[in-house]
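Subset of chains shown; positions unchanged.
When the chains are written out, they are named A and B in that same order, and each has its own residue count from 1.
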Amino acid sequence: MSHNLQLNAEGKLKHFLTIDGLDKNLLTEILDTAESFAEMSGHHVKKVPLLRGKTIVNLFFENSTRTRTTFELAAKRLSADVISMNIATSATSKGESLLDTIRNLEAMFVDMFVVRHGTSGAAHFIAEHTAPHISVINAGDGRHSHPTQAMLDVFTIRQFKPNFSTLRVAIIGDILHSRVARSQILALNTLGAAEVRVIAPKTLLPAHVETLGVTVHHNLNEGLKDIDVIIMLRLQKERMTSALLPSESEYFKCFGLTPEKLEIAKPDAIVMHPGPINRGVEIDTRVADGPQSVILQQVSNGIAIRMAVMSMAMQTQGAA
Amino acid sequence: MSHNLQLNAEGKLKHFLTIDGLDKNLLTEILDTAESFAEMSGHHVKKVPLLRGKTIVNLFFENSTRTRTTFELAAKRLSADVISMNIATSATSKGESLLDTIRNLEAMFVDMFVVRHGTSGAAHFIAEHTAPHISVINAGDGRHSHPTQAMLDVFTIRQFKPNFSTLRVAIIGDILHSRVARSQILALNTLGAAEVRVIAPKTLLPAHVETLGVTVHHNLNEGLKDIDVIIMLRLQKERMTSALLPSESEYFKCFGLTPEKLEIAKPDAIVMHPGPINRGVEIDTRVADGPQSVILQQVSNGIAIRMAVMSMAMQTQGAA
C-alpha cells in the first residue's frame, strides 16, 4: 500500500493509516504535537477549540469500547462533534455496501472517519475511495496495523528513555496475530531504536519475521537480557483452544512476565502492555501494578496521541 | 388527521408530521430556509448557535442508523444537545406505556421529539398529547408519512428543475408500502408539479391510488416518456418471498432502472432514490453512480432540510 496516500502534496499528514512509509521527521512531529496536548491534561479546562464545527465519525465495524472511548474523548477535547456508529449491528444490516455507507456519510459533510475493522486494509480502502476533503484514521484493521497504538507506545517510551539510538525493546507474545506488534516494530525502527526483539513461541511468530527488522528469541530468559523496554502483548484466550498454544498455565510459565523474569532485564526497564491485560496469563499482577509498569501512562498518552493525529490530519484539509 | 395540529395560531410550523394540510407557502418557506443552511455546508465551521441550550430527543422505536444520524448531525450543527434513545430495546422493556415515556421526557425539559415509529400515526399521537412547548418531528411512521424525506426530495428537484409548473415526476416501485411515496406525492402536488406518475406492478399499488393525484402506469417503458425526474423506491427484499412479487431478477427486468430505460426519459432527467439502494434490484449500478444520479445530493440536502424544520419548529416555541 502506498505511503503517499497518507500525505498531501506538501508531505503533511492527511490520513493516518499505517506507520509504513512515514519518516522519522513525521513521526517526531506527531510525538511533539502530542506532547503539547499531554501537558494540557493536568489543567482544569482540557478542551481546546481546534476542531470546533468539525464532524468526526467513529466507524466501528469491530466492537471496541475502550478504543472508541479514547477517540471519542480526544475528539470532544478538540471540540469536534462526534458521531459513533457501531456498524457491526446497524447500517449494513440493510445490505448496504461499505462504499455506499461511506458515500452517504460523506454527503452529510463529515470531516473525518475513525475506522476500526476486522479486515486488513479496510482503512486504506476507505481512504482511497473517500472524498478528498475527508481524513481517515486507522483505529485497527485486521492483523495489519494499529498506528495510534504504536505512536502512543513510542511516545511513552520517549518520556522515559528519550535516546532511541541506544534503546533495546522486547515485544513478547502473540506476534503472529498482532496488528499492534507490526506497527510498534515499524515505529521503533523508523525512530532508530538500537534493537527490536520479538520473544515468542514459534507458533506465534509470522514466517520470515526477521524481515520486519527484528531479532528473534524463543526463550524469555535469554530474550530479556539488556532490555530497556518490555512490551507484553495481550494473549487472545480464544487461541488457547487451538493447536497454536499449550495450556494457559504452560504459556504463563514460559512467556508470562513475573517479578523474577523482570529482573533479567535492565534494572530501569519499563513494562508496557496495550491492554486490556490478562492478569496471570501474560503478565503477573505484581508486575502489572509494579513500579516499572507504565501501562496506565500509555492509556493517558493515548488521548494526547489521538488529539495530535486528528488535529494534524484536519489541518491539511485547508479551505476544502 | 388535522393539519392545524402542525401549525400554531399564527400559521407557523409548530410540529412537522406530514405534508398533508401544509400549503405551498409553507413548503416554500421550508425550502428557502434549507437553502440558507445548504449554502453553509461548504464552510469550515458549519455550526450555528440557533438552538444552543435546547434539548432534542431522538425517539427511535424503529432502528434506522442512517435517519437517526442525519437528525443527530442536523441537531448538533444547530448547537442543540441531542439524546438518542433506541426505545425498541430500552424504556418500554420495563412495561412503561408510550405516553408515560413521553410524559417523563417532557418533565426533563426537553424541547423537541424526533420520532420514528413502525405504527402509522405515532408522531401525530405524540404531538397531540405532548406538552404545549414541545415540537414533534416525524422521522417516519408506519406506511403513513416521511415528510423530511419528501422535503429533501423536492428541495433536490428544485435545485435542478426550478420550474415545478412544467415538471413531470415518475415514482417507481413499491408505492403500496412506501411512506416516502405518499409524502412525495403530496409535496409535489402542493408545489404545483405538472404531473406525478406512479409506475409499479398492480400488487405494489394501493387501491384507488389515482385519488392521491397521480397518473398510473404498469409499464416502465411507457411510464418514463417525457419524464424530468425519476424517483426510484427501495424494494424491501423481505416482500420478495411473499405473493406480492415475482423473483428479484424478474422485478429488475420489469421495473429496474437501467441505462437503456433511462434513455426513455428526457435527456436531462435526474435520478433519485431515498436510499439505501439495492444495486441490481431496483436500480442498475451504472445509473446509481451515473451522471444523472443526484442520490448523494439528496443525502446532503437531508441535513439542510432537517436543520430547517428543526429551527422553524423551535422558533414557534416563543417564550414557552
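As a working rule, contacts are C-beta pairs under 8 Å (C-beta built on N, C-alpha and C of every residue); 3 or more make two chains touch, one makes a residue touch a chain.
Owing to the predicted nature of the structure, the values given are computational and were not obtained by experimental measurement.
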item	value
Full count of same-sequence chains in the assembly - 2 placed in this view	3
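Just so it is clear, only the chains that are shown with their structure count from here on.
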item	value
Rotation, 0 to 180 degrees and nearest 5, that superposes chain A on copy chain B via CA atoms	120
Separation of chain A from chain B, taking each centre as the mean of its C-alpha atoms, in whole Å	41
Touch list for chain A against partner chain B, complex	52-53, 55, 81, 83, 85, 90-91, 94-97, 100, 103-110, 319
Chain A contact footprint on chain B (complex, rising order)	41, 44-47, 63, 65-66, 69-70, 72-73, 76-77, 237, 275-279, 296-297, 299-300, 302-303
